[in-house]
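Sharing a structure with you now.
Of the protein chains in this complex, one is absent; all others appear in place.
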């Protein structure tokens, strides 16, 4: 298609300037807390490196077999402090029991929903087991919500999301949406990692009022069954650029996902930051290895972030 | 797998020191009540022996055929006092009707949900029939909630659990989670007793904010259909050690389950306490036999607990 | 008056058996908690020795000048543990900040109202600054409420009391009423310490549903301006006997008040226990002296309590 | 008085070690926010220098005549950032309108009550015009409440305080109490600045659960009409030492009050920090002078704070 081809070219060459925090129309509480996350911790340059630690719930302890020490949340909290992370993400349990002792040293992002991976994901839905008020009480600086974009259960998903969003707005708490394409319908349309799916997920979070969206890196080569316009041959950079543009004035975090080679991860990180993402959220790629090795890898990520300072 | 084998070895040799009560980040009410349960009753050394008595609801009176006297809750309450238990667990009915007369002599743990075993467990869910406020009113020192880890009904399960958790936090009431792998999905992944299933269940309770988790003793030999990392050859001790580590700063109670030989039970008890568990919760193994025999068996359990004092 | 004189004689010779805890019609929670206070701590014989520590609010730090160490609530908490008290009474501040660390070692009685003594007491009213739910959350075993019997502000006093009583009933929390005759009207009728005033105060607490009432020791010799029947010549023993009878099935605690000679205090204590009181609540007489001296005095009080065991 | 004199000597020579933040029994949210105020801003050494800016309400614009630029809240916010303050205190108006633009750069302490000084202070009471939830929404790190210790309106004062305290506890928000002796009763007992009045005020805040108390520097020479024990000849250092001890595990901030000579203010500051106070809250003494002079004075205060680092 002639039109399509011109479009691909245009998309390939579009650039965009990352939004400054003060231009995002945030209320005072959201802005104060995001300012703290982005400029008061980590490199303090407006980028972010977050450490997610909910895999024990989402996948079970099997994720810790590669580095059994990582089963202990205190180990992870210390790693977050030592590695200079901008924040750690946990479920309510560790937030209640352990954050007390690290309160103030590393920001907390309280994940409000989560599930085990034991039942099928065909009709994926992540139940809510904590509230924005819990996050306030625990001194968290943001909340996280997993939205399964495209799930057949989207009616319930959107409804429980609505409460979270309204509470977050009322209490000035930044809302980070894990925008994950999931469920039998998206699997039938190219799968969860396609450029199409990730791009759509980023947009959904933005349209529904997320302050920050966490996405997986898009795979523009997964074109089977995706809508036609996504079947053109996009570069990885063009894809992540487009995802960041789709998220628009919702800040973007790119997820590390399951453990892969360092080379690949660092390239993903560079492309994401080049695209205008605010930061990275890497868990297993960080702590599924010996401690010193974790810190060395974190150092490499920080070097990339250091080259992408964002405006206040 | 080379890596896996090194890992098994590492896991086999890991040790961990049980957490002291004061290190668990508990609020004053939870700490006061757990202190009372663990240091003010039973052996008073920080360990626990609880007597669960909800089998009449969960399995029906068939469980009392082995010792018909046990059908009478007064008999069980006296047994709890006489046997020096740290507490008794009942549903709301006996708590309302009988606990009045034993109030102060043996602590009460009010079970907030429960179900009959008549319908299928494929989509197991345990409905809530009492509240944390009921427990407060009755002078209970903890509440119990059964979470069916892995059930297809996990959305409803997590949601009703959230209310219980929030109320327990607000009212300073310790929350004991019966973390039971259950439902058709876990049956398809190795079954409810596998090391994988029990390990995951302990972790879920911990991630979701349980103060204490009750687990069944794991069977590391049940490896069919479980995730690969659990298929290595773990010893029973390594398995229960790992489960206690997965529970982390959530105290662990090991359940007796259905009646088995005393030898096996005592070994289970020893291994559990060696692994760092806080105590045991044995019902049928205690009262499905004549009174004096029950007390003799309890004595043997107490001897094991006496050797595993925990720090305040 | 002939009738009056026969009455005095009758009153002088009446005896009464203290109520057993199980006969008081208490709900399960109240009974469990009172059982714990009376049989699980202190001498464990159904009597009580409580340590009140709200003088910093009620009178200001001037009360600590006699023993500056007593200004530190940790000092007092340690004294309560060391002295084997049945419980300590504090306002919400110390309960929040310090009880956490002593939770389970010594029971807490949370005082729900209190005031400074700076403004005039003519229309005395003690504002409520904590709730029964706070007490539950903090793991307290009872709540305290000061009722200024006879104050011109009794409408407000009774109304705020009503909420406390209803909450205490709903949550199974024992309610201890500080029944203090106070205000310009009682001063015009013989003053706050007369037999008449103390007797009336004990009865008011009982009629309004207190589980325990704290009274000052009555002075039967203060007869100016009191109603006629109280002007006869009653012995101190007859007066305290009558007060305990007026309280009826509300348990009685006798207050130490400001510091006096040990001899006088011990006699007060003996007479109170002989009269059927449940125990003593002595603060300044305990801690307004060097530590070792405090413990020696407590020992003497315990000896008296040891001779007055009460039935469960 | 023999006893009194020994006492004065004892009080003169008592020392105390300031509490570490982690020893204060604070919940996670309060601790995280106080950690941020004390270790994440200002000198970051656990001390604090706060800038109060509510004089426009409390006294009217007349306070700005000495430096008209100070009438503009933006000027003050910039001063707070430039001077390295640990936080700024404002009423809801400026918090809503201006903090938005400084969110994250300097912490906000939202004052929840306040009044004009136009009506008489005989029955002083400071009405509440904002809520703890407002503070959460605005991203504030603490709330402030003025308690008029000793006012005849103490019933209403304590009641409105109770709501603030309970909300602050529930939402993990540090509560700073402006403990000001005020009203006709305290004026009749030696006045608002006496050692007696300030000492009592500090204690009241502590008993009622303040996390931080703001007091004026005590005047031990104001002895007319104060209770006898306060009439001995105490040094200024002994008086502020005693006030900090009375506050006990409530952190102390010493107020600057109306503008005085720099020499006197710096001595006050040194004595306060030597006594174990956490910091200073100086407004008019800072901004009632030209900008550069303000910063020079702040520098001198910071030098004092730098010598009194507090433990986490």
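Should a chain be cited, it is by its letter among A, B, C and D, assigned in written order, with residues numbered from 1 in that chain.
The definition used in the following text is that a residue touches a chain if its C-beta (ideal position, glycine included) is under 8 Å from a C-beta of that chain, and two chains touch if they have at least 3 such contacts.
These numbers come from a predicted model, not from an experiment.
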Hidden-chain contact residue, picked from the options D:27, D:47 or D:91: D:91
Among D:101, D:159, D:228 or D:299, residue touching the chain not depicted: D:101
Where the missing chain touches subunit D, by residue: 54, 56-57, 60-62, 64-66, 68, 71-73, 90-94, 96-101, 114-116, 118-120, 125, 127-131, 134, 156
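In this section, only the chains that are shown with their structure count from here on.
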Subunit A to subunit C, fewest steps along touching chains: 2
For subunit C placed onto subunit D, the superposition rotation in degrees, Cα atoms, nearest 5: 70
Subunit B-subunit C separation of Cα centroids, rounded to whole Å: 41
Centre-to-centre distance between subunit B and subunit A (centres being mean Cα positions), rounded to whole Å: 36
Centre-to-centre distance between subunit D and subunit B (centres being mean Cα positions), rounded to whole Å: 49
Residues of subunit B whose C-beta touches two or more other chains: 25, 27-28
